[in-house]
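I'd like to ask you about the structure that follows.
With one protein chain withheld, the remaining protein chains of the complex are depicted in position.
Chain naming follows the written order as A and B, and within any one chain the residues start at number 1.
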Amino acid sequence: MVQASREQARRYQAFVRQYHPPRPVLRNCVLAFLVGGTICAIGQGLLNLFMVQGLPLKEATGPALAVLVAMGALLTGLGVYDDIGRIGGMGAALPISGFANAITAPALEFKREGYVFGIGQRLFQIAGPVVVYGMVAAVAMATIRIVLGLTGTGGAP
Amino acid sequence: MDGRGPVLAEGEAGADRRTARRTPQRAPRRLGKQTVIFSHPPAIVSAASVVGPMEGKGPLAEHFDVVTENVLMGEKSWERAEVRMMIEASELALKKAGLQHRQVDWILAGDLLNQITCTHMAARTLDIPALGQFSACATLAQGLAVAGMILDGGFGRWCLVGCCSHHDTAERQYRLPTEFASQRPPTAQWTVTGAGAFVVGAEGDGPVITHATLGRVVDMGLKDPYDMGSAMAPAAADTIWQHLADTHRRPEDYDLIVTGDLAHIGSAILVDLLKENGLDVGDRALDCGAMIYKQSGQDVHAGGSGCGCSATVVAGYIMNVLSRGNARRVLLVCTGSLHSVTTYQQGETIPCIAHAVVLEARRPGQEEDR
Partner (left out) sequence: MSSYAVAFVVGGLMCVLAQLVLDLTRLTAAHVMVLFVVLGAVAGGLGLYQPLVEFAGAGAMVPLPSFGNAVFQGIMEDVDTRGFIAVFTGGLTAAAWGITSAILFGWLVAALFNPKG
């Protein structure tokens, strides 16, 4: 086998880079802004809707997010959310509807491997790390604050 | 690069004939380092291609035998659909050749899925003794080369060579589920949904396989599975360079030099790599991955890839080019990226390989000219 040395690999990497078309960063950012912004505005609409029903903001958050999650999951099932993601990039992936997509997409695709090893196991193929590291980071931050004697939620006083 | 070989400094221009086997009765069948020459070139007597709907909307649509309407093809899984394409392409090739299953000695086929399962499930249905082939997207050339060796060696009369790949089965194995909302980078390639099959005979009418050059594994240190064209181009350059050195030929000796699935980016790199080493392939160079989809409007980024890419383009388009006399001698160089999810996630670089076969158009009954 012919394996490049580190120096040869570095040179080859620099050489091929000139052939790579640049990523359309500006266009991607504009689309991410529009798609992500729209999803957040829909979330705000749901939030307002539940608050009009008499729920305080804190109580309204959960149901509003759950509706976005349901929409994300449903659009994934209909085969639409991947197209939104192709256009909107992180604008589709970062909102919680994108988290729902990350849960639904692998579960749906591995359905044919059965309900346990297909859907059950694959639900967390992509979303698992998100939950794990969110939890680890939050616990770490909380522990640091407790150790430092800074209790309270750290929000606005 | 350093100018002595296309990739690294190890290429040997002179034929190392120590390894060539010389039997008194026969002409030598090894040329140089990596090339075999067939004393009775086997003929590709028929070829058939089955492709998915997206390939059926591409520029080569008219050359494919069957265009399916749906990627599931009425089966219960995409893997089943891939098996079905392989079976349909094989049956069609056998029908075109006027052969029964039992007349075929071996099926030499491969695909991209773990343990090349689609191939073996197809072989189970076809009921032909099977020898699974794998060198990722270079499998077609490997299959044709091995078939050539078997037939020229007298170990059989007919071989069936086939390859299949399916966009959805490959994506979920190698990368991410297709329904996941993610953007693919511009260097990404689109796995072709399709299967190609070839009936190769020890004798018969059709283009013949005169030489085969089996490649070395070349690893230039790239790691990105979304940039396979750049990773595979040096392997293609290495094999082409070695083939020309072994056969003492020049690029001008070929009407076409067809690479497997370097796609737009990789084939541009290949042309320049060869130029740096004094080989000007000019407009002889074609690439199956660059040809199978429209460059704009099909959202495939750099182009097509997968076992089925070279298999369908060669079975459809290139066989037509040869049979219509638009090209007489073609160097087919299939390229494969030999990574897995495990190697990629462990941060390994991507080993690549390229195998080449020479296809020559022959009029019926015409003897080889050597």
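Rule of thumb we're sticking to: a residue touches a chain if its C-beta (ideal position, glycine included) is under 8 Å from a C-beta of that chain, and two chains touch if they have at least 3 such contacts.
None of the values given here were measured: they were computed from a predicted structure.
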Neighbouring shown chains of the undisplayed chain, as defined at the top: A, B
Where the unshown chain meets subunit B, residue by residue: 71-72, 78, 167-168, 176-183, 224
Touch residues of subunit A, complete complex, unshown partner: 23, 25, 28-29, 32-41, 43-48, 57, 61-66, 68-70, 72-74, 76-79, 88-91, 93-100, 102-104, 107-109, 111, 115, 119, 123, 126-127, 129-131, 133-135, 137-146, 151-156
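Definition applied: only the chains that are shown with their structure count from here on.
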Of subunit B, residues touching subunit A in the complex: 1, 7-8, 10, 76-77, 168, 172, 176-187, 216-222, 227, 230, 233-234, 238, 265, 268-269, 299, 349, 351
Residue ranges of subunit A touching subunit B (in the complex, touch as defined): 1-4, 6, 8-13, 15-16, 19-23, 28, 76, 79, 81-82, 84-86, 88-89, 92-93, 98, 101-102, 104-106, 108-110, 112, 125-126
